[in-house]
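One structure is given below, represented as structure tokens, and several questions about it will come after.
A single protein chain has been omitted; all remaining protein chains appear in their positions.
Chain IDs A, B and C follow the sequence of writing; residue 1 opens each chain.
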């Protein structure tokens, strides 16, 4: 690739969409790398909402001190309906001009990058994406920032519930995040030795589920954990539990929806390192002349994937692991 | 008190009711203290259910090795409708006779001790209670086994949710355990700096709540955490959130029901020490000739409270702390 | 007590001595309570060092937002040799006058309160103390801020080491904090089921120790944990291990000095609630006309103890618990 080294003076950074642990580590990396290369860093508050409202502040190296270990995002995040309009994006761009921001780094997921491509198309401002979402549902990076922490939070919670399940001989249906993708459910299911794992990528057969639960009972298991991705085709954990109950009322079932705790918490080592590296590389990518790409990590190496490609595809899930999981939990 | 030193040869121990972190530490203490004093220890599985079914096993010192740090209860727990009948209790007592069990230590809460008093009244078998319940709703001990761990679990979860609340400017209604007692809600509310705390012991005025939320907004707070005890008179977190929404639709609200994670997990230091001491003292109490009492810790000292008194009363909640909490979260 | 209600306009707050988890929660409580009562709050950086150097800043309610869950102290802490001189204290007082600070709240331990009494004696400025130290070595409060968190940190670490000890059949000597007081060692020893606990309050007999280790081996235990308070009369963990090795070389021993991790970390629920209450009550105490006292919590009630008394005495340790611990770990 014959890339021209570019020069940027004011790099804007923002987080958008659902917050994810590690976003702060990414912000820190962007800010300090920008400053290292002689640029100024500007934080845009609440994503596109703050861009439209001109809620933009300069960030010094000290401003991002002591945030690498904190969950959430110091730049906050919000939805913006206005940004979906031409007028909204015009206001946003005018604010960027007002602050003389000449390049952007967008930390987030699908929606974030869609917005970014519009802005880039209409006003030509260079944009690099950084994958920050707990769902791991982007193409162009083996994992996304927040995914590892989220899974560890889920597993800690399920370990606790297992204490109770085992003490009471109960069957627990536990709903975890994942509207379109079963990554969280599959891996946390393996890690907790779940008796069943229901994910959106496969058709869940309720009869099969009941047969396997009966088999589990037959071999002497008196408690069970079933991990249900929120986007499973049978429905969420409440619906699945109701269907099991309907077809076989012999189970004492409980439902737990893990909910919002999955987004928070101090990021894991993997997420801190990933966020640091991708934030760092995002700034490097700008200077190397990249545009409209997402930085990612594939097979241990930094990669650049066009934003449009990152949005449209998902990583494949290894369905073979469902079979393994069944064998290991028996 | 002029107590006669008694001699017991086979002490039965069981856990009953909702499981609580620290129950295993209490079992370990009972077993090893019994053995130390020359008795044998017998574990009765699943509380009164196992007593009726004769599911009883001898426990050696080694059997309780490595359990002090584990949540749940190795003896399991269950409800038993049959034990509420005279016939059920007769079967239970026959099994105790069969195993030559001459005294009992019951670890649990209200329901556990109610059952114990029936058995004691009908068959005269000496029984000592140990307060094991996360709800802290027993009289005769400043705190109950599991309460401290439960609160730490709640606070860790709320800290995580706070990351997201702060990142998105949202209001979260978080439901915690406490059907009759607001101890968990009150203390975790203080510990997380919750903007509001709703407990069963006070009448929750929805208008007051909305006024305080507006005041919170006025002084610049853009996110809020409201801790709701499940037994609040206004209802659980979903109901309260709906009522707020109904009266003032300007809030972006979210609800999180923490649920079963509150029961599990490795016990905290306070719970391990409390459980160890109360389990130890329960056996000592038997030998000292106590009967139908619950061991507890009041003001740092071991106390004995008649089981009937322990059941009927609750510790008082210090409502003045609600006022303090309001001042500190402003 | 016939106390006159006083009026204060500018309350200074500082932390001094070793930092302890919960200090930030206490600072938050002091600042917000002061503001609630119409006063201004001033933070004095690095304890007496910042007082001498005039490193003093106003603290608003917002400045203490989001710190309740953080370890360390935002006001920092340092030693000050200069404050031990008359000239140093004169400088310090001149700075307080310059900032029109008319009352002080000192968060710390022995050294902190000693300094406070000098200042109070020489210049008459009202001072309330808040007990913040992980060592729990103050009179006038059942527990001190940081003590509960510290013990939980120790127990988490020892649980991890137990994994390895059990896997390798090793004997571990683990050194925990406590130069003068064995509270941390005793309670964490009970909570981890330590085979031996060595504390400064008792004379450690090396022969007894070896006999008990042999007995432990004889009954089939292949690994052991010995908790050593740093101030034990036999020496720290390295010295004790060496002496055991010298007298009986048949053990495969390892030493772990837990060190500085014991001071940090997000405070536990107990510490957050204690710190919130004591910080709140310290300000109330000022207005009620108290002076030269430390706020404390004894038997669940707020108490005021003269600073000089708080310094000179220690809470008693319950040596009977050592006997119990020995029985439970056998």
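In this section, contacts are C-beta pairs under 8 Å (C-beta built on N, C-alpha and C of every residue); 3 or more make two chains touch, one makes a residue touch a chain.
Quick caveat, the model's predicted, so the values are computed rather than measured.
> For the chain that is not shown, enumerate the shown chains it touches in the whole assembly.
A, C
> For the chain that's not shown, point to the residue among A:72, A:108 or A:166 touching it.
A:166
> Pick out which of A:55, A:82, A:142 or A:291 touches the chain that's been left out of the picture.
For the chain that is not drawn, the touching residue is A:142.
> Of the listed residues C:221, C:263 or C:277, which contacts the missing chain in the full complex?
Of these options, the touching residue for the absent chain is C:263.
> Just one of C:32, C:162 or C:221 touches the chain that is missing; which is it?
Going through C:32, C:162 or C:221 one by one, C:162 is the residue touching the chain not shown.
> Just checking the interface: what residues of chain A touch the absent partner chain?
28-29, 32-33, 36, 61-62, 66, 68-69, 142, 148, 151-152, 154-155, 159, 162, 166, 187-188, 190-193, 219-220, 266, 268-270, 272-273, 276-277, 280, 299-300, 321, 324-325, 327-330
> List every residue of chain C that touches the chain not included in the displayed model.
Given the touch definition above, chain C has residues 15, 19, 21, 46, 70-73, 76-78, 153, 157, 159-164, 166-169, 172, 254, 256-261, 263-265 touching the missing chain.
One rule holds in what follows: only the chains that are shown with their structure count from here on.
> Are any chains cut off from the rest when chain B is left out, and what groups are there?
Leave chain B aside; others group as A | C.
> So how far apart, in whole Å, are chain A and chain B when each is placed at the average of its C-alpha atoms?
Comparing mean C-alpha positions, chain B is 36 Å from chain A.
> Give the residues of chain A touching no fewer than two other chains, as numbers and ranges.
Residue numbers touching two or more other chains: none in chain A.
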